[in-house]
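Complex shown without one protein chain; remaining protein chains in place.
For subunit A:
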Amino acid sequence: MADKSHPRPNRPALALHVPEPPFRPGDTPDFSSIKVPAAGEAPRPDIAADAEATFPLCTHLVRVLDEQGRAVGPWDPKLDADTLRKMLKDMKTVRVFDDRMYRAQRQGKTSFYMKCTGEEAIAIAAATAMDPEDMHFPTYRQQGLLVARGYPLETMMCQIYSNRGDPLQGRQLPIMYSDKKHGFFSISGNLGTQYPQAVGWAMASAIKGDSRIAMGWIGDGATAEGDFHSAMTFAAVYQAPVILAVVNNQWAISSFSGIAGAEQATFASRAVGYGIAGLRVDGNDALAVYAAVQWASERARTNNGPTMIEFFTYRAEGHSTSDDPTGYRAKGEAEEWPLGDPIARLKAHLVTLGEWDEERDAALDKEIDTTVRAAQKDAEKLGILPQQGFDDIPSMFEDVYSETPWHLAEQRDQALAEAREFLGRDPA
């Protein structure tokens, strides 16, 4: 420590800045200080423009849907009504799915669950804007990618229950999906690891002269990991055909985005330092998300380089089933969030277009509810977590290596013998 008997009296005392979120439990949230530019205001650079042309957009906010539910400005992707309705349906499905699986965890049917409430537009619109053959390197809040790409809800649920229908054979924590066919790379529990992996996949695609691109996903909190920096550096150096998304939902468990640096600069503006194109986008506006991802994919696909996109949104629910946000943030923040509910906004847009009405909306809600419940019923026929853990013990020793070495074979036999002893019967 500084020697207290010899202070430096003519120098100012240094002070450490520790960021503090604007509201804590007991406060009334008021987000009026957040600058929300009008929809349609942000310019849309040419997809082949220099990265520099996008830098003003890193502190702006690309928005398409206005307060009346109209699509306005240069970023309007002018989607047909069927695509809009499909996105609405997918977003609603994700929300209902989240709700059912959250409850299933509360009922003791599985160990863990994570919702993406309030963030549904991001993964759904991104998946819709990209090619089905493009590869995603997601984190745990992009279940919408699978839903939009038509992955069976029942299989997702089987993974959550770690049951007989789980393609990952009960090895992974619930929601850590993986499916190559649907362009969905295995989710890791270790934050940030997927980000440079996305860049590497994109580099490989370029090495091979392929036409597919990759998209990496990360949360605002996890941008602090070194892997974020590695990804940005490699993407910039090799001009990899990759889209790097930062889902800024304001919270990382109990830490607000300021703990990841958001007090000093937007996440999108990190692109500037690497010379990568950057966009900051209203993540609760499905059309803006679609337009931004479409722009970035065209750019990547035409060898114009990577794009980093910050999706500005809000984590409306707790971090996971293990979390109670009332311990660290003010009540009512989600309701006060100035960018609204992405599902309500897309619905309003369809209504404004004359392509949707309350009757159809109610019918759709009912249909989704029936579909999700049916999937859940079917998934539960294949078992729930508390019934698992003994039915296929040998599988637990497979895939550690391509072939099972002697020591694992021995351990497998020992595990089987133990289970027989514990159960008093053959563990099959």
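Everything below uses one rule, namely that contacts are C-beta pairs under 8 Å (C-beta built on N, C-alpha and C of every residue); 3 or more make two chains touch, one makes a residue touch a chain; residues count from 1.
Rule of thumb we're sticking to: contacts and distances are computed from a predicted model.
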Task: Between "Hydrogenase accessory protein HypB", "3-methyl-2-oxobutanoate dehydrogenase (2-methylpropanoyl-transferring)", "2,3-dihydroxy-p-cumate/2,3-dihydroxybenzoate 3,4-dioxygenase" or "3-isopropylmalate dehydratase small subunit", choose the name on the UniProt record of the chain that's been left out.
output: "3-methyl-2-oxobutanoate dehydrogenase (2-methylpropanoyl-transferring)"
Task: Taking the full complex into account, find the residue in A:Pro29, A:Gly69, A:Pro152 or A:Gly261 that is in contact with the omitted chain.
output: A:Gly261
Task: Kindly state which of the options A:Ala42, A:Leu65, A:Met87 or A:Ala224 is in contact with the chain not pictured.
output: A:Ala224
Query: Which is it among A:Val72, A:Val96, A:Ile253 or A:Val351 that touches the chain not included here?
result: A:Ile253
Message: Applying the definition given at the start, please give the residues of subunit A touching the unseen chain.
response: 1, 16, 18, 20, 24, 111-112, 162, 166, 169-174, 176, 188-192, 221-222, 224-227, 252-255, 259-261, 322-323, 327-328, 385, 388-390, 393, 396-397, 400, 407-408, 411, 414-415, 418-419, 421-422
